[in-house]
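Working notes, beginning with the structure itself.
Excluded from the complex is one protein chain; the other protein chains are retained at their positions.
Coming up: chain A.
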């Protein structure tokens, strides 16, 4: 294991007025791997993503992306560094069209500012064309091209999740944080989402961090898995190691939560 570390969390601790949602979490995510995070509800998985993407600022610890400290940085800066994410409860822009949502995801790659954009559309046209081409390319991963002019709010939940992933991919990130990407999806949707994730990982070379309750999916596609419980890291290892770890079983049974929800 000599691969470079893309994300490095050290002793990350996050409190909410007395509630400790992350308690000294340290872990490394390596270049090019699919890294799973599992744990019962309320274990702090989403909070971890929120810390990495700049939504929450942990009180303690350090978060490094390719050796650069990003703890407490602004979300848009973190996005521009190449960390894209999706949300557990889909955060789509319902009045935007599918195409506009995906183009929006490219904003950190675009440069035309307010004045140049206002004074002459020609200045923005080239950038818009490039972004448009990228957006179409990403939409094709899910065969969503035909829906480009549909408003996102009119789409079923599963499709909105796909659009959200497209939005994240449009920024050409190098790390993708996916918070329960197949939750609430039909069997077919799960398959297309999983193949898109693997495609992003293998073909585009993205490092993927994946929170998921669907143990079938997690065991199938993750190279390594971390287990969180009550904000603490219980174990990290390959799917085989995690499956055989008695602490993991205890965490799940002890919390009384179901390991395989969806």
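Observations on the model:
What we mean here is this: contacts are C-beta pairs under 8 Å (C-beta built on N, C-alpha and C of every residue); 3 or more make two chains touch, one makes a residue touch a chain; residues count from 1.
Basically, contacts and distances are computed from a predicted model.
Per the UniProt record, the absent chain's protein name among "Branched-chain amino acid ABC transporter permease", "Carbon monoxide dehydrogenase medium subunit", "Sarcosine oxidase subunit delta" or "SufE family protein" is "Branched-chain amino acid ABC transporter permease". One of A:3, A:19 or A:119 touches the chain omitted from the figure, and that residue is A:119. The hidden chain makes contact, of the residues A:53, A:162 or A:214, with A:53. Among A:60, A:88, A:110 or A:245, only A:110 touches the chain left out of the display. The omitted chain makes contact with just one of the residues A:85, A:161 or A:213: A:85.
Take chain A: the residues that touch the chain left off the picture are 53-55, 74-76, 79-80, 85, 87, 91, 93-96, 100, 103-108, 110-114, 117-121, 124-125, 127-129, 132-133, 136, 145, 148-149, 167, 171.
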